[in-house]
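Reading through the structure tokens given below for one structure.
Apart from one protein chain that is not included, each protein chain of the complex appears where it belongs.
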Amino acid sequence: MGILAAVNRVYWHEFFFMLFAGISVVFAVCVLLTQNIVRMAFYLVLSLGSTAGLFFLAGAEFVGAMQLMIYVGGTLVLLIFGVMLTAQQRYVKMNTHPTDWVLATIVGGSLLVLLIGAAAGVDSWKDASASKKALAELDVDDARTATPLGLALTGVRVDKLDSDDPALANGQSGYLLPFIIVSVHLLVVLIGAAYMARTKRSATAPVGRAERARLNIMQMEHETDDVVYSASKQSSSSLLDSDQSQAEESTDEAQE
Amino acid sequence: MFGLEITPVIAAITVSHYLIVGAILFVIGAVCMATKRNALGILMGIELVLNGANINFIAFGSPYLRDDNLGLDGQLISLFVIVLAAAEAAVALAIALNFYNNHNTIDIDRADELKG
Partner (left out) sequence: MIGSLVSTGASTVTEFISQNIFGLDDPNWFMYLLCGVIAAVLVLHVIAVGALFFIWAERKIAGRIQDRLGPTRVGGKFGWLQTLADGVKLIAKEDFIPRDADAPLFKIAPYIAFAASFAAFLALPFADGAVAHHVNTAVFFVLAVLGLEVFGVILAGYASGSKWSLFGAMREAAQVVSYEVPLGMCVVIPVFVAGTMNLTTIGEMQAGWFNNWLVFHDPFTFIAAIVYFTCATASVNRAPFDLAEAESELVAGFHTEYSGLRWSFFFMAEYGSMFLVSALASILFFGGWHPPIPIDIWILEAFADPDLVAAGPLKDAVPSLVTFLVMLIGIATLVAKSVIGVVVMMWVRWTFPRLRIDQVMATCLKYCVPIAAVCFVGSMTWETLDLPSMNTINRYEIHEDWSEDLAVSTVGEDGVDPEWPEDENDDESSEVMDGEEAPIEEDSVAVQNGLSLQEGE
């Protein structure tokens, strides 16, 4: 017990930062290296999920939960599409040309050097005393950011009232206009995505190859047997419906 | 034991640590966008890039890391990024689905009709 008491302050913040950062980076690399689309989506989920852990760690509880719900949930839709489009085995793997790899590595590597240099270049960002001080006073129950965030979205900044700048101090630094713009944007996206992803049913509209094949099959069945035709029509139309509703859902979720 | 050994290796976590993670995710996302031939893979690269940027906002806004922080602005901007990323994913998926319907593949290199 003596030893245990000696290390009374364990470095949980450091430990969990390393854990989440490690998972997030390792699985991001996995996304890059794997060629299988479904596994890519799965690794992306893990990477985004542990980034949500980083958000929780930095005190942004609401954004962390939001990340889990929208980002990771949005990736879910990606995953569905991945599975749907790659139901035929030939699209599961697509290999990248070696030249692309070389070029991308050179560009990416130099970008990485630049960004890390910038990240580690400012002294006040590396000031450990500030974070030690903040951590010593850490009290998780005080992390009530959801209400101030919500108020900021309706235009009232309860945290900026003591600002030096009079224009900001007046409670004028809210995000009401951006919030409205984003809402309208989401509405536009909802309609646009539903419009683009809709199945074209009319005979005059240009029909895709997959669609044409499906129509051919239906026609052939129609010639052989009316009953079979109606059954297959029903099933294929329900398939199409489910496709469409998935596209709509992805935007629904975004709206949430 | 555990705490004592680790202390010298990593000092307290600072904003820089978060920024470095963000930078790595950003670069991986960018490389992912450049190398993938699958349309959905490119979309995943974009998500990683946005995510890396988000980490920066959260780190600068975190009261646990710096006294002189961005405050709620960091979290608010990252909220907007998340929402816009979801919207962008919806549109991009609709495009991918259309592309698949017209070309019967999701290989981006096959989208070369405008080459002339």
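All chains are identified by letter, namely A and B, in their written order; residue positions are counted from 1 within each chain.
As a convention for this text, a contact is a pair of C-beta atoms (placed from the backbone, for glycine too) under 8 Å apart; a residue touches a chain by one contact, two chains touch by 3 or more.
Because the structure is a prediction, the values reported are computed rather than measured.
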Among A:21, A:45, A:58 or A:112, which one touches the chain that has been omitted from the display? A:45
Based on the whole complex, identify which of A:19, A:72, A:107 or A:196 touches the chain you can't see. A:72
What is the set of chain A residues that contact the non-displayed chain in the whole complex? 4-5, 7-10, 12, 36, 38-39, 42, 45, 49, 61-62, 65-66, 68-69, 72-73, 76-77, 79-80, 83-84, 87, 137, 139-148, 151, 156, 158-159, 161-162, 166, 169-171, 238, 241-242, 245-246, 249-250, 252-253, 256
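Just so it is clear, only the chains that are shown with their structure count from here on.
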Just how far, in Å, is the C-alpha centre of chain B from the one of chain A? 8
Complex contacts: residues of chain A adjacent to chain B: 3, 6-7, 9-11, 13-15, 17-18, 21, 24-25, 28-29, 31-32, 37, 40-41, 44, 47-48, 51, 54-55, 58-60, 62-63, 66-67, 70-71, 74-75, 77-78, 81-82, 85, 91, 94-96, 100-101, 103-105, 107-109, 111-112, 115-116, 118-120, 122, 124-128, 130-135, 138, 145, 148-149, 152-153, 157, 159-160, 175, 178, 182, 185-186, 189-190, 192-194, 196-197, 206, 208-211, 243, 247, 250-251, 253-254
How about chain B: which of its residues touch chain A in the complex? 1-4, 6-7, 10-32, 34-38, 40-41, 43-44, 47-48, 51, 54-55, 58-59, 61-68, 71-72, 74-76, 78-80, 82-87, 89-91, 93-98, 100-107
